[in-house]
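All protein chains of the complex are present and in place, except for one that has been dropped.
The block that comes next holds subunit A.
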Amino acid sequence: MMLLKSLRSSGSFRSVLLLRFAGSVRNASKFDYDLVVLGGGSGGLACAKEAVEYGARVLCLDYVKPTPAGTKWGVGGTCVNVGCIPKKLMHQASLLGEAVHEAVAYGWNVNDRDIKPDWKKLVKVVQNHIKSVNWVTRVDLRDKKVEYVNSIGSFVNPHTIKYKTKQGELKQLTAQYVVIAVGGRPRYPPIKGAIELGITSDDIFSYEKEPGRTLVVGAGYVGLECACFLKGLGYDPTVMVRSIVLRGFDRQMSEFLAAMMTERGIHFLNTTIPMGVERTPEGKLLVQYRNTTTQTDGSDVFDTVLWAIGRKGLIEDLNLGAAGVQTYNDKVIVDHTEATSVPHIFAVGDIIYGRPELTPVAILSGRLLARRLFAGSTQLMDYTDVATTVFTPLEYSCVGMSEEMAIERLGADNIEVFHGYYKPTEFFIPQKSFRHCYLKAVAEVSGDQKILGLHYIGPVAGEVIQGFAAALKSGLTVKTLLNTVGIHPTTAEEFTRLSITKRSGVDPTPASCCS
């Protein structure tokens, strides 16, 4: 122990090698694995693959329990199989449907009357892509020598994991470190018919029948994105909102997004909760609901009911009690080093309490953790100023603080909000609505005016905001922003043209571009 400590502090290359050798020799006899990762999703795989780079012996366990409707999928986690990837592809499919109509305005000789999507073909090509990603993931694990087992791992004691093989044989192994990265799954409401008759985002991307008239219950980003691509594909979605849309996001931008969706013909049932679902004689779904504001009951018939009311962490199968890992509701509590209440057990990704549930967050935190465990790094994950995007047809992307958070933290007198509507050049010819094309910068009021948050609704919002996320992290100020020359004609350049403040009360609608 003393020898190792002095070697570590001396820091020379040879001593690092000796340390690693000594470490592995010491561990090889004591534990079966240096690292066992529970969960083969964005966080788990990133951690596992990074760890092997530093010579760790790693085992990754991944398993998908089928949905009530019977849907299951391969390795890669939520993002690859039933999240980001199929979502973006279906979003793209719906945008392309719009583009066909716009093409006519630009002189293309296409027949855009009554264009219909081939839902089965869309599902097939999306699933084929997902399966190819599952395959590449498997090959990558194999090439990097990460051992992979398709089973649920659970704790026997803090250093021991057990699992059942496909043949039903019980296996047990020991690990020096364990990383819990099991992620989450969609919730079902505790009402009649919810599980038997409703589906979730776990099912929609491989749904065998055309969704048709769909009720999306839930107004978080999952619900809104699903409703929007269904609308773009020509189906008839209704969004049931319990209280507000996009809880946790900037209020003004969230309301704009809802207004944009309404303008596009998506129906909203506001302040409404579902009470029960039953099958009609015609085979459709009758949903009973209650408007909690007016205290009136209503019902309607749909082809599909999609629950998007939130996600729960998958702690139930881990037997965390045997390890002594503390949880809060259905999530694992970790500190700023992703350590749980047990020092050698960590957690990354959607399973941890109080962090953004995003793939890039899980990936980066997983990698940094592996470096701290096996490469002597001390770098911690920075969870602040994480950019994110809601992929509705006009997308909403943001980084940093919402306006309300800035007001709460600094006080309304200490912040300045620059804002403006804008008109994308490409929208004029097909006469696309730019009513909700809007952006704002939330900044400190004094000095060079450090920017606290940026918000943008418009085309390719994620592409627009990504670069600004790096700028914000570097300490972007309003002074720098307004002295940055814009690229023309783009929508991103509108950030460099922000001049009107909310405080001034001046109309933020521009007369035209180029001025």
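Following the convention adopted for this analysis, a contact is a pair of C-beta atoms (placed from the backbone, for glycine too) under 8 Å apart; a residue touches a chain by one contact, two chains touch by 3 or more; residues count from 1.
Just so we're on the same page, contacts and distances are computed from a predicted model.
Hidden from the displayed complex is a chain whose UniProt protein name, among "Ubiquitin-like protein ATG12", "Phosphatidylinositol glycan anchor biosynthesis class T", "Thioredoxin domain-containing protein" or "Glucosidase II subunit alpha", is "Thioredoxin domain-containing protein". Within the full complex, the residue among A:Arg138, A:Arg435 or A:Lys479 touching the omitted chain is A:Arg138. Which of A:Asn128, A:Asn157, A:Thr262 or A:Thr294 touches the hidden chain is settled by the complete complex: it is A:Asn128. One chain of the complex is left out; on subunit A, the residues touching it are 127-129, 131-132, 135, 138-139, 142-143.
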